[in-house]
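Quick one: the structure is below, and I'll ask about it shortly.
Heads up, this is only part of the complex; the chains shown haven't been moved.
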Amino acid sequence: MVNNQKIRVGVLGSTGSVGQKFIELLSNHPWFEIKELAASEKSAGKKYGDAVNWILPTPLPSHIKNITVKNCEPNLNCQIVFSGLDSNIAGEIETTFAKKDYVVVSNSKNHRMDEDVPLLIPEINDNHLELIKHQAYGRGMIVTNPNCTTIGLAIALKPLLDNFGLESVNIITMQALSGAGYPGVSSLDIVDNIIPFISGEEEKIEAEPLKILGQLTSGQVQNAKIKISAQCNRVAVVDGHLECVQVDLKEKTTSDEIIKAWKKFNGEPQRLKLPSAPTNPIHYFEEENFPQPRIHRNIDKGMAVSIGRLRPDTLFDFKFVILSHNTNRGAAGGAILCAELMKAKGYF
Amino acid sequence: MVNNQKIRVGVLGSTGSVGQKFIELLSNHPWFEIKELAASEKSAGKKYGDAVNWILPTPLPSHIKNITVKNCEPNLNCQIVFSGLDSNIAGEIETTFAKKDYVVVSNSKNHRMDEDVPLLIPEINDNHLELIKHQAYGRGMIVTNPNCTTIGLAIALKPLLDNFGLESVNIITMQALSGAGYPGVSSLDIVDNIIPFISGEEEKIEAEPLKILGQLTSGQVQNAKIKISAQCNRVAVVDGHLECVQVDLKEKTTSDEIIKAWKKFNGEPQRLKLPSAPTNPIHYFEEENFPQPRIHRNIDKGMAVSIGRLRPDTLFDFKFVILSHNTNRGAAGGAILCAELMKAKGYF
């Protein structure tokens, strides 16, 4: 694809931590090209390099530095906008953009539970994209990426649901600092410490997988009938959410069968060889002390889910440990994969 | 009590991390006086100050520095020995001391499950001390202190068991580094990381509470009939184990009733005003993000259990968060409290 044929994209909330991750991942994207960066009033009008407090190890590309930041208004010269907006303003802005014919792919929570908005994990529910037909945005549309913790969990659950049926899921998380944005968690709250609470997080994890794993019937998603309980903790890890999970299955099975189901799991992103797709959505580790955040978070471009320690449980059928990268797979990377799927499926 | 009337005590495994904590806590003890320090071959014969790599913030008292370390053989001039021995040698050595008429109070796992050995948490099962009568050690005896994670858990569970009945308990831990001893966990394994595995720990947590919470009938402990599932993680916290717990109760109740039960809970150590007893064994916090290890681990001399976030659960009846200090309440401090109880009850 010649460079000037790339699809023009913009980033809303481009100076925030999710916005920066969007820029990092889109900078050398084979299909998409960053043409517009939008942010709040106080950044608008400045060169991006002057407006941003760039916190990522990857150097800020120089052609990005010189882009002039605009307001989050629908006069951007691009086809897709990736939204990393704060949830207290994201809802309305994203609606405005969709109404003006933009393809909105959002990492914010606001529209996730809208009846006509796909809550999309491309490996799991690509067929939910049909919901877009029911949207009232003309040529515009809104697609959302789930909560960072939900994504790793839902990918691990999907093969269990498909192969053995799923009754209930218990999850306790140890979540990374980057999940709270920047400046986010004060260092005085987390060095030599744990915070056993993340505002609003448990509710999202208990609700979102039901929609993602739901069936699309007559243009509506019927939520999966699974009981989920979540407890969330913030720990002193930079990137990578670790989750201790227990499940009750509908059918009896063995650890070997489960591992086999995980290993062979893949979906449309793998079949379509989408640029951001992991080769294998799930990596299973036999080592008794794996996965670990610092060691495994970047596997397969940070887009795969690592699982380990599967074993029978005394209260549930099985227990195991999940790790997934919360800003790659769990935020910007996941949203870009959504856009790639939409492009490949001809949605724009 | 005049100084020379204090009870003479010794510490086995005195140079290790638990041994050091014993020394710290016994240095100004009103009833006990350190007279003997024993350790492995390579320390024996040296002044303690030369043998030890003292890792505690409390300065090593100078009268302790000059004690000559002896071998772990039953020729120590003391009545009680506190054992912080490594479990690969503790079993036999402790038996040898008991046979030679020493009172052995051990933090090691070896004798915990012996039929005639109390697995003692003084607030919970002081009556289990009667098991000592069945020991075949003459005037000697062995009493054990439970696993560091078990202690916080069992104290939180006891009021639930007594007031509402207990069906099942699910626990996921985030455990401090000091629980692994010294040098213990490599810094390269834990900075910016979590290890989702602690060897042998889950098994102990699933088994020990059943004995501790069991009924003493005809000189035997009948294990409590509770199903427990445990998952353990090591995190970058110096001291203080945090535990996410879920419970199914036999009777319906409310959060208010449970909090009331926790707040009024106390036991023999409080009634007898034992020197190491916390004023309140349980502190309940209303703040939604408490308890936290660095903030609350030292409450009530590090001997109390902090609880917070009690709320109804979707899979179990209730869920909540526990914090307890793993080397004070959970190791040396707990063992010393056992010895205080035994003294107050006339066991020696």
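For the reader, a short list of remarks on this structure follows.
So that you can tell them apart, the chains are marked A and B in the order they are listed, and the count of residues begins at 1 in each.
The definition used in the following text is that a residue touches a chain if its C-beta (ideal position, glycine included) is under 8 Å from a C-beta of that chain, and two chains touch if they have at least 3 such contacts.
This structure is a prediction, so every number in the text was calculated from the model and none was measured.
The total count of identical chains across the complete complex in this file is 4, with 2 shown in place.
Going forward, only the chains that are shown with their structure count from here on.
One simple way to say how far apart two chains are is to compare their mean CA positions; for chain A and chain B this gives 43 Å. Partner chain A is touched in their complex by these residues of chain B: 168, 170, 172, 174, 189, 191-197, 206, 227-229, 231, 233, 235-238, 242, 244, 246, 288-295, 308-309, 313-316, 319, 321.
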